[in-house]
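Now for subunit A:
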Amino acid sequence: MSEHVGMYYLFAGTTVAWILIFAFTQKMRGNLRRLEEAVRLLQETSREP
Partner candidate 1 sequence: MRREWLAWTTFLLVEAAMALNFLYAPNLAPGEQVHPLSQHLFYIHVGAAWNAAVAFTVVFVASIAYLRSRDLKWDLWAAASAEIGVVFTAVTLLTGTIWAKAAWGVWWTWDPKLTTTLILWFLFVAYLLIRESVTSPDTRAVYSAVLGIVAFLDVPVVFLAARWWSSIHPVVITGQGFLMPPSMVLTMVTGFVAFTFLYCYWLWHRTALARVERRLSELRARRREDI
Partner candidate 2 sequence: MLRDVWTILRKDWQAELRTQEMAGSLLVFILLIAFLFGLTFPARRDLVYFFPGLVWTAIFFAGMLGLSRSFAGEARSDCMKGLALAPLDRGAVFLGKLASNLLFLVATELVAVPLFFALFDFSPPGHWGTLVAALALGTLGFASVGTLLAAMMAGTKRGEFLLPLALFPLEMPVAVGAVEATAGALGVAGAHAGHWLKLLVAYDLIFLVVPYLLFDYLMEVL
């Protein structure tokens, strides 16, 4: 019985860890998208005549 309770704790723990990892990755992705946009703008404005 106690073993099962342990498994629930483990599941909860890994879920929290995974949500943190995923949220962090998604946030980085948001940054990446803004960076892509900035580089695109830079490229357009610095185009040679």
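Basis for inclusion: all candidates are chains of the complex that A comes from, given by their letters.
Everything below uses one rule, namely that a contact is a pair of C-beta atoms (placed from the backbone, for glycine too) under 8 Å apart; a residue touches a chain by one contact, two chains touch by 3 or more; residues count from 1.
The model shown is predicted, which means the values in this text are computed figures rather than measured ones.
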Subject >> Direct contact with subunit A in this complex, candidates 1 or 2 >> reply: 1
**OP:** Using the touch rule from the top, collect the residues of subunit A that touch candidate 1 in their complex.
**Re:** 3, 6-8, 10-11, 14-15, 18, 22, 25-26, 28-29, 32, 35-36, 39, 42-43, 46
